[in-house]
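The complex appears here minus one protein chain, its other protein chains still in place.
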Amino acid sequence: MNIAPAEDRSLIHKVVRLFLIAVLACAGVFAAAPAMADTVGEEYENKILGNVKNEGTPLAGVQLIVEGNGYTAEVVTDAEGKWEIGVPEAGTYEITLVEDTLPEGIAVLEGGATQTIEWGFTNTVVWNFFIGEGERNPTSQLDQFFMRVFAGINFGLLLGLAAIGLSLVFGTTALPNFAHGEMVTLGALFTLFLTLAGVPLLLSFPIAVALSALFGWALDAAVWAPLRARGVGIVQLMIVSIGLSLTFRYITQAFLGGGTEQLSGALGSPEIPIFRTVTLSVNDLVSMGVSLVVLIAFAMWLLRSKMGKATRAVSDNADLAAASGIDVDRVIRVVWIMAGGLAGLAGILWAYFRPGLKWDMGEKILLFIFAAGVLGGLGTAFGAFVGAMIVGVLIETSAQFIPSDLKYVGALVVMIVILLFRPQGILGRRERIG
Amino acid sequence: MSASKPLKKAPQKTTGLHVGDAAPGVKKVDPILVADHVSRKFGGLVAVDVEHLEIPRGAITALIGPNGAGKTTLFNLLTGFDKPDSGTWSFSGENLAGVPAHKVASMGQVRTFQLTKALGLLTVLENMKLGAKDQTGESLFQSIFPFLWRKQEAEIEEKALEILERFKLLKLKDDFAASLSGGQRKLLEMARALMSNPTLVMLDEPMAGVNPALTESLLEHILDLKTQGMTVLFVEHDMHMVRHIADWVVVMAEGRIIAEGPPEAVMKDEAVVDAYLGSHQDVDLGVVTGRITLPKEKK
Partner (left out) sequence: MDFVSILNNTAQALFSPVTIAFAMAALGLAIHFGFVGLLNFGIAGFMAVGAYGYAISTLTFGFPWWAAFLAAMAASAVFAVILGIPTLQLRGDYLAIVTIAAAEIVRLLLLSTTWIETTGSADGLVAYANDFRSINPFPDGVYGFGPWTYTANQFWVLIFALIILAVSAFLLWRLVKSPWGRVIKGIREDEDAVRALGKNVFAYKMQALIVGGIVAGLGGALYVMPSSANPMLFATSLTFFVWTALLLGGAATVFGPLLGAVIFWVLQAFLGSLLPAMAQAGLLGALSSAQAGALRFVLVGILLVVIVIVRPQGIVGDKRELTFVRK
């Protein structure tokens, strides 16, 4: 097995890894140079494999990355140029051949360094890159970076939708809602059931969002408001939210099973070239557009409408708001309705982004929704948006520099650091704390 | 005010505590606590700005001032419960600036709180035992071997029972502190503070929220502390009470010390009366702030 990364990549690798080690102090053991296998994911039945050869000569030490469906894996070719990656399901994956790991002067000649895998009828697919002497597009790394930035913006926007709800719930009721992930899943779930029941896709979206908002209303009416009235302590409420998250997540699993469903149109969305070799799919563009429109509309509601202003007042200082005559309980009810609807929309977009709908899809991003909220400042909606954009872009672009299956670790570390040193986040105010 | 039994006798006052004229920051003959340039700001508001303060050893000093004068903040700063923006202070010669609260307490400077912190989850006796210092049983490794700490625990219990007796809380010893009345909890907090043989006892508004029937008892106990050789510094609003038991009075207003001296002198100080009433008034502050009836004192 050979490891042959480019000089500067290895240095960045080392720096980032040292940082992570400092976090966990798993000293010594893990400081050894990373060894990547030529066969990964052996426990999975679906396999992507290939052989990297230059004019018949096998190339060892070439790195390939497979990403998709929330799964990512890396592999390095062995002495015979062979590689194999097992994947959990026969879904949409993108495979990247890291050209920097090719010998000098050799590049991918056709199809680009990143390609989308298409499955045949079996659960094994052979994917070979056509390489040879040629000009490596010297800016392909840069283009890749731009693609990641766009992916980060897309992800950040949908995270923002969910994070705003979480942040406002925290601001108005002091509750960190650990069931928020399930509220996200619900939006996608409603959409799936509606389309399966024959509702046209474009109609099912707003209905699903409305149903999610209704769910938010129901949660407050049936659970949170009565508990608040009883004076139940905040620790108990946190545990209730955990219990609810378990309940809804496993109800979802009972109905959906363990596999991945796709919303119609999630796969095969045509790619539109933006600039250089950077492309965005139609789904990506629509998703970002929808997020932006909804966020702007929500911002205007928050800033201009009476209820919106009341919401900001309560989120800022509930006692003061109550003393000014604002009906705090009503505001909280509205916040839960908004949080439900926004989370539901985020879920639909998340189902198109991954792409894929799974029973625990919401739970998978719960911590990042928290990270976004914490980073921006829990209790402020604008903070949640800013935090989400940063977290989204950070996660996606960090994959450029660190092993891609560690990209989520970075966001979590940032969240912990913020809570330690500046718990009020970027836009929050100091007095909130403690 | 409500009828309460007057105190039995006028207490013996300590005099001759200061060096030179009684003015803010005056030196003391035998200071136990010396503070210099202690300041604390909250946002733009100056909470505490004390140039120089010396607390005399073996006497009862009262720290008075209108609400918001910074008395509790100063307490918190001196005992390590808050960090000052600037300042140094020393306790019996030892520098205390930057020393964490628990260390300050273990050095012999104990404090009570405005909102009583009797630990409701523990019984009265357990509260008392918690107050003792240097307990072998409190160390992690030694705690699992009872034979190492059983004897000390018995000694601590004996001492606790004795103090509880003095404070007339003995029959409540196995009750959860949560079931005690407010006044009883104040007594418990004070009794608990005595378990560590402190040298300086700092009481933050010991009379607040105590029903008049218990105030006599509390006052006797505070006087008792002085008899036993301890120094007392307490924050209070009730001027009758201050005049009655304090040997020395320090007056704060808007974060600064505006007057110091024996109670009689201070109460007539114009600056002090201004601070309380906001204008020149020929009024006895005791009348304005008093809550308890004291025996008629011969002038």
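Think of it as A and B in the order they're written, each chain with its own count starting at 1.
Here is the rule we go by: a contact is a pair of C-beta atoms (placed from the backbone, for glycine too) under 8 Å apart; a residue touches a chain by one contact, two chains touch by 3 or more.
All values derive from a computational prediction rather than experimental measurement.
Peer 1: Taking the full complex into account, find the residue in A:40, A:131, A:147 or A:393 that is in contact with the omitted chain.
Peer 2: Among A:40, A:131, A:147 or A:393, only A:40 touches the chain that is not shown.
Peer 1: For the chain that's not shown, point to the residue among A:58, A:112, A:176 or A:265 touching it.
Peer 2: Per the contact definition at the top, the residue touching the missing chain is A:176.
Peer 1: Using the definition of touch stated at the top, determine which of A:73, A:266 or A:394 touches the missing chain.
Peer 2: A:73
Peer 1: Of B:97, B:119, B:208 or B:223, which sits in contact with the chain we cannot see?
Peer 2: Residue touching the chain left out of view: B:119.
Peer 1: If you put the missing chain back, which residues of chain B would it touch?
Peer 2: Output for chain B: 79, 81, 100-103, 105-106, 110-113, 117-122, 126, 129-131, 133, 135, 137-140, 143-144, 146, 149, 153, 176, 178, 192-193, 196.
Peer 1: Take the complete complex as the reference. Which residues in chain A touch the chain that isn't displayed?
Peer 2: Residues 17, 20, 23-26, 29-30, 32, 34-37, 40-43, 73-74, 174, 176, 227, 231-236, 238-240, 242-251, 253-255, 257-258, 363, 367, 370-371, 374, 403, 405-406, 408-409, 412-413, 415-416, 419-420, 423, 433-434 of chain A touch the chain that is not shown.
Following the convention adopted for this analysis, only the chains that are shown with their structure count from here on.
Peer 1: Take the average of all CA coordinates in chain A, do the same for chain B, and state the distance between these two points in whole angstrom.
Peer 2: 56
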